[in-house]
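A single protein chain has been omitted; all remaining protein chains appear in their positions.
Letters A, B and C name the chains as they come in the text, with residue numbers starting at 1 for each one.
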Amino acid sequence: RFELYQLSKAGKLSVPAMNVNDSVTKQKFDNLYCCRESILDGLKRTTDVMFGGKQVVVCGYGEVGKGCCAALKALGAIVYVTEIDPICALQACMDGFRVVKLNEVIRQVDVIITCTGNKNVVTRDQLDRMKNGSIVCNMGHSNTEIDVASLRTPELTWERVRSQVDHVIWPDGKRVILLAEGRLLNLSCSTVPTFVLSITATTQALALIELYNAPEGRYKQDVYLLPKKMDEYVASLHLPTFDAHLTELSDEQAKYLGLNKNGPFKPNYYRYRALISQNGKDA
Amino acid sequence: RFELYQLSKAGKLSVPAMNVNDSVTKQKFDNLYCCRESILDGLKRTTDVMFGGKQVVVCGYGEVGKGCCAALKALGAIVYVTEIDPICALQACMDGFRVVKLNEVIRQVDVIITCTGNKNVVTRDQLDRMKNGSIVCNMGHSNTEIDVASLRTPELTWERVRSQVDHVIWPDGKRVILLAEGRLLNLSCSTVPTFVLSITATTQALALIELYNAPEGRYKQDVYLLPKKMDEYVASLHLPTFDAHLTELSDEQAKYLGLNKNGPFKPNYYRYRALISQNGKDA
Amino acid sequence: RFELYQLSKAGKLSVPAMNVNDSVTKQKFDNLYCCRESILDGLKRTTDVMFGGKQVVVCGYGEVGKGCCAALKALGAIVYVTEIDPICALQACMDGFRVVKLNEVIRQVDVIITCTGNKNVVTRDQLDRMKNGSIVCNMGHSNTEIDVASLRTPELTWERVRSQVDHVIWPDGKRVILLAEGRLLNLSCSTVPTFVLSITATTQALALIELYNAPEGRYKQDVYLLPKKMDEYVASLHLPTFDAHLTELSDEQAKYLGLNKNGPFKPNYYRYRALISQNGKDA
Partner (left out) sequence: RFELYQLSKAGKLSVPAMNVNDSVTKQKFDNLYCCRESILDGLKRTTDVMFGGKQVVVCGYGEVGKGCCAALKALGAIVYVTEIDPICALQACMDGFRVVKLNEVIRQVDVIITCTGNKNVVTRDQLDRMKNGSIVCNMGHSNTEIDVASLRTPELTWERVRSQVDHVIWPDGKRVILLAEGRLLNLSCSTVPTFVLSITATTQALALIELYNAPEGRYKQDVYLLPKKMDEYVASLHLPTFDAHLTELSDEQAKYLGLNKNGPFKPNYYRYRALISQNGKDA
C-alpha cells in the first residue's frame, strides 16, 4: 500500500489501484478488533503468561496498539504506551494509559509489544536492560521493530523452547523470551477468526468488481479508497451475524439530514477518496 | 460548520474558513472524551439515578454516542444502540452493544439518550410506550431529536420538579422524566471541564493565527481543516498536564518512515484537508 | 458496629444485636456499588475535574476502595492503590492497579482518595509535597483519615471557594483542594440513590422483625449477622426493578446440591453467623 502511493507519486502507476487496506471496515477489523483478541491468544499459546498484574509496554498507539492496550488492560495488566505523535499520545492519556519513553520503564516491564511500523523501536541496549523472564514480541508491520539482528552475537545463547519461542540467554543467566523471532505475533502464533477473513475477502472482492465495472474515466492511474457506500455495504452484509437491526431513515429525516435513505450515511466531507493526486496540487 | 460547507458549495463563501470543529483534537475532546463524563454528570445532577443495572438505549453511535455508551457500560448499565449507518452499527456490535430498533426496547428501557443530529428520533408514539419513571434526554445536536412538541398536548400534565427536570404525566399516572426540555443535556445540566475548554480555545486561536499569517493564496474562499501539524501542536501543548513523555524519532527512523522529525507524524494520506472544493471536481 | 463487638467481647451487651451492616446485600450496595457512582458524582459536583488521564491514588482496597478504583479506571484515570493487607494488595494487582506506598506517588498524583477506616493516612508532611491544584478527599469511615487538623496552622491560608470546597494555600502559592474538610465525600457532596436507601431500609426492617419474632433463646446477648435467608430475601425483593428472572432449582437439582429449593442457596459453610462469641472459645 505504501509502495502504491510512492509509485503514484512518481507517476509510475500504470493502472488504477484500490487501497482496500484503508477502508474503514477492513481497518477496524484487521487491526483494532482482530488484534484486541490475537494479542491475548498469541501470548497465551506461546508463553501461558498470566495477564493479571503484569506490567506491559505497548509501543505505538495506532489501531493495533489501541487493540492490544484495551485487551490487556481489561484483563488486569498495567499498560504503558510510547508514542511519537502527540495526538495519539493524548488519546492514550484519555484512555487511561501513562505515556512514557521506553527507557523509563524498560527495567520494570514484564512484556514489550511493538506496534509502530517503525524500525529499531526496541534496541539491543534496551534488551540488555530488560528483566529476567520478560517477553518481547511484535504486532506491527515488519520484523524490524525489534532489533533482533543485534541479539545474534556470540555472547548470547539462543534456546528454542517451543515453536516460535526462543529464550535469549545473557552471560549472567538472564533470559528474555523472544516470540516469533520478532515477526508478527498475530500471524505467527495466533489464528485469524473466519469473521475477519470474511470482512477482508468481501472488501477485496467488491474493490475488484468496482474497478472492473466502473465506467471509463472514473478511475485514473492513481490510488483510490473504496467508495464509502461499498464500505457500508461490506458492513451491512455482516450485521445479520450479530442479529443487529439497522434503523431506517424516514423520508422526512433523510431530507433533514440531506442524505439518501440507502446511504452513504456520512455527509460528503466524511467521504474517503483518492488522497494523493499525481499532480501534487493537493495540499 | 454544516452551513459553511453549504455556502462553500454554493460559491457564496466570501473568505477562507477553517473548520476547527473537525480537527482531530477538538473532535475527540468535545465529543468523545467530554461526553463520556458529562452524560454521567448530567444524569446524576438532575435525577440521582443509579446507573448499575439500568437498561439504557443510546440512539446514534458517533463520537458522542460512543462516549455515552462507554461510560454507562463501565458503570454497570445494560446499553442498547440504534444506528442507521451499518459501519457504526458493526462497531457497536464489536464493542459489545446490541444494535436494535428503538421499538424493540422502548417498553423495557429506563433511559433513552439521543445523540444522532437527526430529528424526531424519539416520537410521541414511542414516548407513549415508555415505562413509568423512565428518563429521556438529548446529547445530540439540537433540541429536535426528541419530539418534545408532541408532548405539549392537553391530556399530558407537565410538572417541573427541579431546574431542567420535568415530569410529563400521562392520564393513567405514568411519568416520564424529560431533561432540559430536550435540549443538550451536557450544556444544560453538566459543566464543561476547563481542560476541554483549553483544547477548544487553543484550536480556535491557532486557526485564526494561521488564517491571518498565511501567505497570499494559501487559502481560497473555501472551508479548510486545521493543518495536521497544528492539530498536533494543540495536542502537544496539553501533554505536560498528564506528565506524558513523547518519544522522538531518530534520524534513521524518520528517514525510514519518510517523516520530518518534528511532524506531522501521519503519512500524507492521513492528512485532513479542505474536503469539498467549490468547483465540484472533487469526488 | 465496631463498638457492638467490643461491648459483646466485654460481656456488656444487654440485648441481642443484629449487625446489619455486614449483611452481604447491604455491604455491597452501601459500599461497593454506591461508592462506584458517588466518587464520580462527589468529585464532579465539587471540582468539575475531568477524570480522563488523571493520576489518582486510592488508599485502601476494601469494598469502598474497589468501587472508587473501578469507576475511575473505567473513565480513563490512572489509579494507584495503597494497602496494608497483602490479600487486598494482591487483589489490586490482579485488577490492574499498581500497589505503592503513598510516598512513592505523592508528588505526581492529581487526586488522593482515602478509604481505609484508619487515621492519619495522609499526613501534613505528605500534603506538603502534593502538586499545585491537586485534590484530596475522604470516602472512608471518619474525618480522621486525612490529618486535616495539621492544615490549620498560621502559615497556610484557607479559602472557601464553594460549599464543601476549600483551597488550602501554601506560602509559595501552591493550592491543595480539600473536599468536605476531610469528612465523607459521598455523604457531604453527593446524593445517595433511592435504590440504595431501599436496600438499607429493607435490611434494617427485616432485622428488627426477626429479633422481635424470634423464639425465646434463638438470640442471646451477642452480635449476630442477618440470617443468610433474609439477606437473600432482601435481594429477591429488589430483582424486579431490573426485570431479572431467577432460575428455580428442580427437585432433582435441589437434592443433588443438598439445598432447599427456596434457599438459602449457599451451602452451610458460606453461612454468616455471630462471629465472636462472648466466651471466647470460638477460634
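Here is the rule we go by: a residue touches a chain if its C-beta (ideal position, glycine included) is under 8 Å from a C-beta of that chain, and two chains touch if they have at least 3 such contacts.
For clarity, every value in this text was computed on a predicted model and none was experimentally measured.
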Problem set entry | Residue of B:G11, B:G96 or B:G133 touching the missing chain in the full complex | B:G96
Seminar exercise, completed: Answer key for C:E155, C:D172, C:E216 or C:E248 versus the chain not shown reads C:E248
Exercise. So that we can see where the missing chain sits, which residues of subunit B does it touch?
Worked result: 52-53, 73, 75-78, 93-98
Problem set entry | Chain not shown, touching residues in subunit C | 2, 5, 19, 22, 24-25, 28-29, 33, 82-94, 98-102, 104, 117-120, 231-233, 235-236, 238-239, 242-250, 252-253, 256-257, 263, 265-269, 271, 273, 275-276, 282-283
Problem set entry | Residues of subunit A (touch criterion as defined above) contacting the omitted chain | 33-34, 36-37, 40-41, 44-45, 48-53, 55, 71, 74-76, 108, 191-196, 241-244
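One rule holds in what follows: only the chains that are shown with their structure count from here on.
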For this session: Give the rotation angle, in degrees and rounded to the nearest 5, that superposes the C-alpha atoms of subunit A onto those of its identical copy subunit B.
Result: 180
Seminar exercise, completed: Relative to subunit B, largest Cα-centroid distance belongs to chain C
Seminar exercise, completed: Taking each chain's mean CA coordinate, subunit A and subunit C are separated, in whole Å, by 41
For this session: Provide the list of subunit A residues touching at least two other chains, using ranges where the numbers run on.
Result: 93-94, 98
